[in-house]
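Right, I'll just put the structure down here and ask away after.
Shown here: the complex without one of its protein chains, the others still in place.
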Amino acid sequence: MNKWLVLFRKEWLEMVRNYKVIWLPLVFVVFGLLQPITLYYLPDILKNAGNMPEGTVIKIATPSSGEVLCETLSQFNQMGILVIVLAFMGIVAAERRSGMMKMILVKPVTYTSYILSKWVSALLLTFVSLSLGMLAAWYYTILLIGSFPFVDLAQGTGIYFIWISFLLTFTLFLSSRLKSSGLIAALALLLGIVLSLVTPLLEKWMKWSPAQLTGAASSLLTEGAAQGNVLLPLTITILLTALFLYLAVREP
Amino acid sequence: MKMMEVTALSKSFDTVNAVNNLSFSLKEGRCTALLGPNGAGKTTTLEMLAGLLVPTKGTILFMGSNQADYREHIGYLPQQPVFFSWMNAVEYLVFMGELSGMAKATAASRADELLELVGMADAKKRRIGGYSGGMKQRLGIAQAMIHEPKLLILDEPVSALDPVGRRDMLEMMKRLKGHMTILFSTHILHDAEEVCDDVMMIHKGELAVAGSLPELRRNYLENIIIISAEESLDTWARTLERWTVITEVRVRNNTLELFVSDLDKARSQLLAEITEKKIPISSFTVGSTTLEDLFMKVVGK
Partner (left out) sequence: MGFSSINWALVAPLIGIELILMIIAVVDLSKTTTQTNGPKWMWVLISLFFSIIGPILYFTIGRKHT
């Protein structure tokens, strides 16, 4: 535990020194702010951008608060995942490549606490970034569109965070096995994309799919209640996350 | 007392047998040099001893036990040490010290001490990313010693250093010798002879020669008489080959190298013959082969 803390502090210091603790949350905040603003100004933007004939009436229903937040989440599901995978693809692989891993593991520390220190710090920073992004989106949505209950926001974000944690853990697992950061990122993104695409297509067969959680989070935001069976994908996702974490802490 | 006892240690990577059936022991408080040409298996051996590689076969007993994780008692300097470029020397040493189980304050004061010892006190607050190769090597030694290990394992500690740095490092190893057991690999014989008590030579993963320096000198080094002359000595050399005191004759231009079994006898007989036959010699040197010669013989060149 003591050694774990030392390693954890090192991870954190590294993320401070390479500015990850600043830029990762800021990126999420930007995307969080961008969505309510663009949706709010969309009619103006369209009017100014297109060569519309005089007198064209643009009718776009102003979206509800829930819809704006749901849009934000789907934005996070593309840009957010991309950024997180790229930010953490080298988390183990880079130290293995450079030989730093040997410098550390020759000291009396276990491989498990070495990997866990990385997992927890990556998870924590991801959680902070996602939460700040959603809070920013929530604040602007209230300002521009209308109020939205915090409890729903927290629940939706929470469920969505489980899905992100799953992808993050998979990235960490790949990073602990593969050397090439590019390959790690490609495989992690592939899993995210395939699950996200296939799940709605094969609705019937994919009720267990972790990607169901994004749908559940969206319906929580738009309708105030999750659609369908959330418990099944939630359990499966947590089990898969645990499995990949277990595989990651086993020395290759 | 034996600090470490290694029995039948082997390691193979796919098809390569990097280390093959290696057995030896390290005695407490002594400095042992592990010698071998490139690819002999030095790094592989040291990594197994440091717990970084799992042996394919064989056992390693540390202080008589083969169960416990003994990493806290060893310090290890890899062949190419690496660091976090975003840390400074003190931060790095404290981090390594804490990983070794030291309290932060203890590690910090020990770090200062060590940086003084390796001559880096004035650069200790600078980011490691800006260090030169020699500075990194010194910092590498310091991190290996941070927790005052019982056994210090150094993989080619001087090969990356300039002559001054090398001198410093060897002096430091001499000073450390009394306090801890040292095992270091090198392919520079001169260094080994200078600082070590014991020598192990490995070749193609197998132990070729091992023993203390005096033992090796006694058992392996041969007496040799070198005679130079102003004319070719070929014909005379052929007659010498039949002498019982001479084990081997090598002729190079106008120089003879004679390996002899009994130095005194050979010397007087040779001198008598030289006077008798009026051989126009220009020099007559008595000496012995060096460890370098032994090494070359082991390596088969």
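Which chain is which? They are A and B, in the order written, and residues in each are numbered from 1.
Operating definition for what follows: contacts are C-beta pairs under 8 Å (C-beta built on N, C-alpha and C of every residue); 3 or more make two chains touch, one makes a residue touch a chain.
Please read these numbers as outputs of a predicted model, since none were measured by experiment.
**Student:** Just to verify: which one of B:Ser23, B:Asn66 or B:Ser85 makes contact with the chain not shown?
**Tutor:** B:Ser85
**Student:** Consider the whole complex, including the chain that is not shown, and state which of A:Ala94, A:Leu135 or A:Ala186 touches that chain.
**Tutor:** The missing chain is touched by A:Ala94.
**Student:** Applying the definition given at the start, please give the residues of subunit A touching the unseen chain.
**Tutor:** 18-20, 22-23, 26-27, 29-30, 33-34, 37, 41, 44, 48, 83, 86-87, 90, 94-95, 98, 100, 140, 143-144
**Student:** Touching the missing chain, which residues of subunit B?
**Tutor:** Missing-chain contacts on subunit B: residues 82, 84-86, 127, 129-130.
Basically, only the chains that are shown with their structure count from here on.
**Student:** How many angstrom lie between the CA centroids of subunit A and subunit B, rounded to a whole number?
**Tutor:** 53
**Student:** Applying the document's contact rule, which stretches of subunit A touch subunit B when the two form their complex?
**Tutor:** Residue positions touching the partner: 2-3, 6-7, 10, 13-14, 17-18, 98-100, 102-109.
**Student:** Which residues, counting only subunit B, touch subunit A once they are in their complex?
**Tutor:** Within the complex, subunit B contacts subunit A at residues 47, 50-52, 69, 71-72, 74, 76, 78, 80-84, 86-87, 91, 95-96, 98-101, 143.
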